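Submitted below is the structure of interest, expressed as structure tokens.
The complex is shown incomplete by one protein chain, all other protein chains being positioned as in the whole.
Chains here go by letter, A and B, matching the order in which they are written, and residues are numbered from 1 within each.
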Amino acid sequence: MMEPTFRASMNWLHTWFGVVLGSLLFAIFWMGTLSVFDKEIDRWMMPASRLALPADFSYEAMRPAYQAALAAKSPSVLLLVPTERNPVITALWRATDGSFAQHMFDPRSGAELPDQGTLGASRFIYPFHYSLNLKVLGLGYWIVGLCGMVMMALCVSGVVIHRKIFADFFTFRPERKIRRATLDLHNVAGVLGLPFHVVISVSGLVILFSLYFPSSIWAVYRQDIRLFGREAYGSYVRPPAKQAADLVSFDTMVAKAKSVWGQGEPNYLYVFHPGDAAAYVQLNRSSEDVVSNISYVAYVDGVTGNLLSASKPEKPAAVTQRFIAGLHFIQFKHWTLRWLYFGLGLAGCVLIATGLLFWEESRRERHRRLGLAGARVVAAVMVASVTGIMIATLAFMVTNRALPPGASAAGLERGAIEVVVFHLIWLLTLAHAWAFAGRAWISQCWTISVLAIAAVMLNAATTGDHLVRTIAHRRLWPVAGVDAMLVISAVVAAWTALRLARRGQTDAEAGA
Amino acid sequence: MKTFARTALAIVGGYLGTSAIIAALAMIAVAMVGMERSEAATLGSMLGFVIYLGVMIWSFAEPALIRVTLWLGAVTALSLALIFLLSRFQA
Partner (left out) sequence: MTAMLMLLAGWSLLAASQPKQFGRIISHGHVPGPVRIAMRSLGAVLLLAALVILVRVEGGSFGALVWACLLSISAIAVALVLAWLPRFTSRA
């Protein structure tokens, strides 16, 4: 592989890193793009959470959630404040057997909402994006991390090998042969979206800087490593007193925090040592009014409501890290920007998919001549990586609406069944693509179309929130958005299937 | 199998080398420039991604594999030496 020139070596890097990791990269970008609207997909998958945020929300409504965690004897409980996009009180705590519990409560009455029996987007799609849901040894994080680095290397090498980058800036010729058209689209998506692809990759990595590059932290802190959190983020810790005590009014605690912040609302309350005399609460100011994912925390005594400590990162490196992280987390309240990120994410998916397709098309002749058996497997993997994962995702959503509440099978809870269906269907698309090599793309496009419409119809059937109704009620707009996207996807998939079929026909007639 | 060796060197060797470099840089920042510990640690870590990208690209661009091995090894060794020396003088 000793390539003589820089361009040749970058060509090799781009081709092989792209081919080997392309499938994973597509999965990460696909799940990431969907995660832009994870909270909206949550509303779609958890009908009981399709609530309106009360204008006069009282923080005291969070007490029943706190008490539930107290009853479960959890050492701490994270209480998420309801927002427009997530209009429920979410409580996370640890049960005595060590497992995590997540429960939703009505924002007005504080009453617990019925278990929706699903992981939804925020607990399946979003974690898949940053960890592939591979928890063993944190392996998923490292694979995604490597993919992030490789994505940047692919961007750099892609620019190097692009011959007439400025002359071909807007060049996309869909009327040409499929190889040329695919490459054109790959270049357009890549070059025109380059700032996004690079920034989204590096910002994603920077979020987990302490996981991926801890050596600088170790070297500077050595045995005082626990001080890093305190010095960087002002975290406060104190042990429990082992004496029972009630938690002061939630409104009191929030008022105290707000007096420190000046303006702003909390986005979560983290109660440590619930029910204890030494209980304390960490309140974090919502950063939805800024780009940065900056955290301004106030620690309040749980029994008296007095301020214990408050801090926000103000030193340059920490502030920069939060800003870069904010560019990726996009927790700000800005609908235009959210839709722009969604669009650019889709461009990234198109970039990766066309890259894989171009490589496959380029090698098709050579592989056919050589009669390589592996070529068929590789082609099948490509189909499964793109349309396959889309079908699996839609199957996940369809299953969510099709299963009755409280369903279980073979010892699996409802949420687990949805996950199993996702993976099984994904595997099936691989098998299908291998078996029906010629028509795989077209059949899978049609499947996407059918599943997307099925999802919309099942939502209407099981919840009564059909498109006309959801557009009319503001609190149901997230559902309308998801349904609308599903309908658009169905149309695009069908159009693609038809175009592929027509092109297949003309190619066959031309004796290609 | 030169390809495999180069790839392994770029990904694994590059990662370890980068980690050594940023650790050394962070310690230098604290010892010589008087930067705060948490700042140096965070900055070093963030720089790691940029440095690692550069190392990765260069590992494939440099035609002679031996040169990649030697340079990466040398810079890593130098970084480790700096870390050792600075840790002696720190506390």
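Simple rule for what comes next: contacts are C-beta pairs under 8 Å (C-beta built on N, C-alpha and C of every residue); 3 or more make two chains touch, one makes a residue touch a chain.
Quick caveat: nothing in here was measured; it's all calculated off a predicted structure.
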### Message
For the chain that was dropped from the view, give me its touching partners among the shown chains.
### Response
A
### Message
One chain isn't shown here. Among A:Val248, A:Ala325 or A:Leu344, which residue touches it?
### Response
A:Leu344
### Query
Taking the entire complex into account, which one of A:Lys135, A:Arg173, A:Arg368 or A:His423 touches the absent chain?
A:Arg173
### Task
Identify the residue among A:Met10, A:Val156, A:Val188 or A:Val479 that touches the chain left out of the display.
A:Val188
### Residue touching the undisplayed chain, where the options are A:Phe196, A:Tyr233, A:Trp434 or A:Trp477
A:Phe196
## Note on the structure
Which of A:Val19, A:Leu53, A:Val160 or A:Val291 touches the missing chain? It is A:Val291
### Where the unshown chain meets chain A, residue by residue
167, 169-175, 188-189, 192-196, 290-292, 323, 327, 332, 334, 336-337, 340-341, 343-344, 347
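Basically, only the chains that are shown with their structure count from here on.
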### Message
Nearest whole angstrom, what separates the Cα centre of chain A from the Cα centre of chain B?
### Response
31
### Summary
Interface with chain B, chain A side, in the complex: residues 1-4, 6, 9-10, 12-13, 146, 149, 152-153, 156-157, 202, 205-206, 209-210, 212-222, 227-228, 231-232, 315-318, 320-321, 324
### Query
Which bits of chain B are touching chain A when the two form their complex?
2-3, 6, 11, 18-20, 22-27, 30, 36-46, 48-50, 52-53, 56-57, 60-61, 63-65, 83, 87
